[in-house]
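Taken from a larger complex, these chains appear in their original positions, while the remainder are omitted.
Chains here go by letter, A and B, matching the order in which they are written, and residues are numbered from 1 within each.
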Amino acid sequence: MSELTHLNEKGEARMVDVTGKEIQIRVAVACGEIRMQADTIAKIQSDQVAKGNVLATARIAAICAAKKTGHLIPLCHPLPISHCEVLFDFPNSRDRILIQASTKIAAQTGVEMEALMAVSIAALTIYDMCKAVDKSMVVSEVRLIKKTKSAYA
Amino acid sequence: MSELTHLNEKGEARMVDVTGKEIQIRVAVACGEIRMQADTIAKIQSDQVAKGNVLATARIAAICAAKKTGHLIPLCHPLPISHCEVLFDFPNSRDRILIQASTKIAAQTGVEMEALMAVSIAALTIYDMCKAVDKSMVVSEVRLIKKTKSAYA
């Protein structure tokens, strides 16, 4: 029998049955980065309004995509998440923007795909908004950094 | 005036006006990778049916997401793409799956975001299907590798 839980005994794709699992508070945090030229970072940061809008747009896109995760990842359960927050940071190296997303729900299964989706779409939105001035961007190191579950009263 | 083309003179987000641009055949190719344990790769490959389904599922998810790019990236133009193909490769290092996506359209603007979206969602789908057996996966090096335009008869 397959150890890959999304495949049934014949190896065919299916949604895992989580109906009987306990409702718990589930939190996930994912992060990632988009590498770019120092000049692009300067352009984003120097123009106060522009900066607000590039990151604000990416943040909104990320939250919206987190809510659509179940419509994008075929075997993900559709989950009405109850929290999503996206943060950006500019490390001193001036060669990348760090992205972190956290998601939360009280449900029968976790929300790590929602957090990873938020990070990925935030990165792609930054890419889209800066691609006219920077052809070197790379989205990288997208990964889960925290996943917890705790009792739901 | 901002050099970032998606921001108008006040730095506010807007869709770039491409109405007057020439309709040309536009092709984009993007690639990326998902790093994972050799054991996970072995699990995917050793079970013929399972392998077919993990990659087949990721491929379908990628194509479907490419078609929805304009609904996921706020300032992307909605583009009815006329071709999308997704390829996977297993390098000898046995520590990652390489993903490549190509997209095509005859339109007034290019399809690089569609190709990048396909690669990202393919990677996240693989992540989702294997996360029960591998907690170490990282999506990385997602980037554009080709973008061309040519005359549309």
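Keep this in mind: a contact is a pair of C-beta atoms (placed from the backbone, for glycine too) under 8 Å apart; a residue touches a chain by one contact, two chains touch by 3 or more.
Keep in mind that this is a model prediction, so the values were computed, not measured.
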| item | value |
| --- | --- |
| Homo-oligomer size of the whole complex, from 2 visible chains | 6 |
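Definition applied: only the chains that are shown with their structure count from here on.
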| item | value |
| --- | --- |
| Angle of rotation relating chain A to chain B [CA atoms, steps of 5 degrees] | 180 |
| Centre-of-Cα separation between chain B and chain A, whole angstrom | 15 |
| Chain B contact footprint on chain A (complex, rising order) | 2-7, 10-13, 32, 43-44, 47-50, 52-54, 56-57, 60-61, 64-65, 68, 72-76, 112-113, 116-117, 120-121, 123-125, 127-133, 135, 137-144 |
